[in-house]
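Here the complex is missing a single protein chain, while all its other protein chains stay put.
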Amino acid sequence: MKLLQVENLKTTFHIDAGQVQAVRGISFHVEKGESIGIVGESGSGKSVSMLSLLKLLPDNATLTADNILFDGAQMVNTSQKAMRKMLGRDIGMIFQDPMTSLNPLFTVGEQIIEPLRIHQKLSKEAARQRAIEILRMVEIPSPEKRLKQYPHEFSGGMRQRVMIAIALSCSPKLLIADEPTTALDVTIQAQILDLMRDLKDKLNVSIVMITHDLGVIANMCNRIIVMYGGTIVEQGTTREIFYKPRHPYTWGLLRSIPQFTEGEKKKLISIPGSPPDLLRPPAGCAFTSRCPYAMKVCEKQPPQSVALSETHQAACWLMHPKAANHMREVIG
Amino acid sequence: MTNMNYAWKGSEGANLRGDREQEWADIPDEDFARLDAGTMQSETISRPSKSYWQDAWSRFRKDPLAMIGLCTIVVIAVAAIVGPLFSAYTYDGQDIANQNQGPSAEHWFGTDKFGRDIFVRALYGAQISLTIGVAAAAINLVIGVIYGGISGYLGGKVDMVMMRIVDIMIGVPELLYIILLMMFLGNTIESILIAMSLTYWIGTARMVRSQVITLKHQEFVLAARATGSSNMRILFKHLIPNSMGPIIVTVTFLVPSAIFTEAFLSFLGIGIQVPMASWGTLVNDAIPTLFTQPYQMLFPALAISITMFALNFIGDGLRDALDPRLKK
Partner (left out) sequence: MAGYIVKRFFASILTMFVLITITFFLMHAVPGGPFSPAEERKVPKSVMEKMEEKFGLNEPLSVQYVNYLKSIAQGDLGFSFKQSDVTVNELISRGFPVSAKVGLVAIVVALIVGMLLGITSAIKRGKWADWASMIFATVGISIPNFVITVLMLFLFAVVLKLLPTYGLSSWKHYILPVIGLAFGPIAYIARLMRSSMLEVMRQDYILTARAKGVPEYRVIFKHALKNAIIPIVTYLGPLVAALLTGSFIVERVFSIPGIGRDFVTGISDRDYSVILGLTVFLGLFIIVANFIVDVLYAIIDRRVKIEE
């Protein structure tokens, strides 16, 4: 059953220089209890698309969509105020940098208790008890003592645990994690990912994991959405994306994962070039200028999304029958 | 990965609609030719490269308030220097027959209780106020840059001692001490400048210090050091010029506050001595006749307010133009 269904979402920022089309018509869904990953470089629109769904963007951003169904309810025209009532209660969120995501002037306890008091109308004492319970759940030692401390008394990993505790405090149906491990050390990254996996099973929460690193979500997500230049270029199950990728950008992303096979370190390959200027989005495929397999048509017209299986779709002209000879060349 | 044909027809779940399928099929064959590096459109939009100062100036020029401020100050400065030369009156020329005259064709701003022309006195006042503003800013720029530069560059114990001195100085209520110094030094422009140099440099010094500390570990400094440049040379040839933007912004705001302080002192009767008059003196002199000859106060008060406006606009404009953080 679908928890979240988004059709043709567009997000535009209005700035002095013109309109930045940060998200240019994306469609996806999240099943109940499933976790999906959204992958892409910074500027690909992956964070903006989630923030705009939740009405968390500044006033100069506008959103349009054919459909946004959350738990069966239409949210396209939900006001920011009504959205706030769902945030924290039905949808929890974790951000990239735990060092700056907690308010430095309030104790950790105050910050965990706040959503409990707002959404569940718990008494102070009940909220405190619940906060201790949650801190224990995210494996923070001596939670009674920790509640009274300020964020600067916590390490980065501990702070991210606190952020997870806050996001999960009201048992939301959906957890959106925006690059939750990017700012952390590698060993701490693994711990946080393990914790999130455990909690997902325990609480039966759906997770949308936003990241620029495919490696992070390989063991975590059922399905993966690859975004580039404000569009979805490919989506499929984790297996499909890792073993049958169809979009040249996905190939590039897969090659840029550091791989350690049999003790030998392979060369890390990055994708040359930089993402498109979304103030003047290209007429054709956004990836054209960086694509080693670009054709004339790629510059002229955006490719359509093509279904490769029930779960796997990709948008690339290489899949057009007239490009079949190129494709053979590419795949070999 | 063999059969490609099934893909584009759009099996179940695909996003292709009927009309799109047609569109998709109609694309001519030649469009599927590979683009090679040469034909690929370059994405980089070439903008003429501009230096930091050209960039700042073009931003400053686009700020209407800042430009109005700049023009106002230029007009006032020119009038203050040139104006008295073309006037039939002098700042101290008394005319008993024409006491307390309202504004007229002869006396644009009227006359005071000694029959002196207030317009000419206000022009001289402008000279005094602008001189004090610019001189105070310049003096404190020099002190602040040297003090802050040395403290930040040398670091360690020297920095600690110098900053403790700043900690103590910053607690001294400056206006009280300027008043005290003025009583001791006498009512001249020089003593006002000396008095203001007591504490005004502290803000500049702190700012320069933090700039120097952030810059001194950068590569161009290491390079300069590697080529054997002396400490003083590194500080004044490399570090200070690279922090010039924020330094200028800080110092610009010193000009109006120096002008205010002078006017304040003159208003209290310990500023510029008679028969010379600054704007503060003129306002102060006009109080006894405020109810009968309000124009005597109005013009100097307007002059000082307009000048302060203009200087604050310039300062705001410079801050926006020189602060790279606000750059879009």
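Order of writing sets the chain letters: A and B. Residues in each chain are counted from 1.
In this text, contacts are C-beta pairs under 8 Å (C-beta built on N, C-alpha and C of every residue); 3 or more make two chains touch, one makes a residue touch a chain.
Since the model is a prediction, treat every value here as computed from it, not as a measurement.
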item: Selected from A:P115, A:P143 or A:G157 as touching the chain missing from the view; value: A:P115
item: Sole residue of A:I68, A:L87, A:L253 or A:C291 that reaches the chain not shown, by the stated touch rule; value: A:L87
item: Full-complex contact with the absent chain, from A:V39, A:A65, A:V108 or A:M163; value: A:M163
item: Those residues of chain A which, in the complete complex, touch the missing chain; value: 54, 56, 80-81, 84-89, 92-93, 95, 97, 100-106, 114-115, 118-119, 150, 152, 163, 166-167
item: Residues belonging to chain B that touch the chain removed from view; value: 164, 167-169, 171-173, 175-177, 179-181, 183-184, 256, 260, 263-264, 267-270, 280, 283, 287, 290-291, 294, 297, 301, 304-305, 308-309, 312-313, 316
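Methods note: only the chains that are shown with their structure count from here on.
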item: Chain A and chain B, separation of their C-alpha mean positions in angstrom; value: 44
item: Complex interface listing, chain A residues touching chain B; value: 15-17, 27, 244, 273-274, 276-277, 288-289, 293-301, 304-308, 310-311, 313, 317, 319-324, 326-327, 331
item: Sites on chain B touched by chain A in the complex; value: 1, 4-5, 7-8, 10-16, 20, 24, 27, 29-35, 40-43, 45, 328
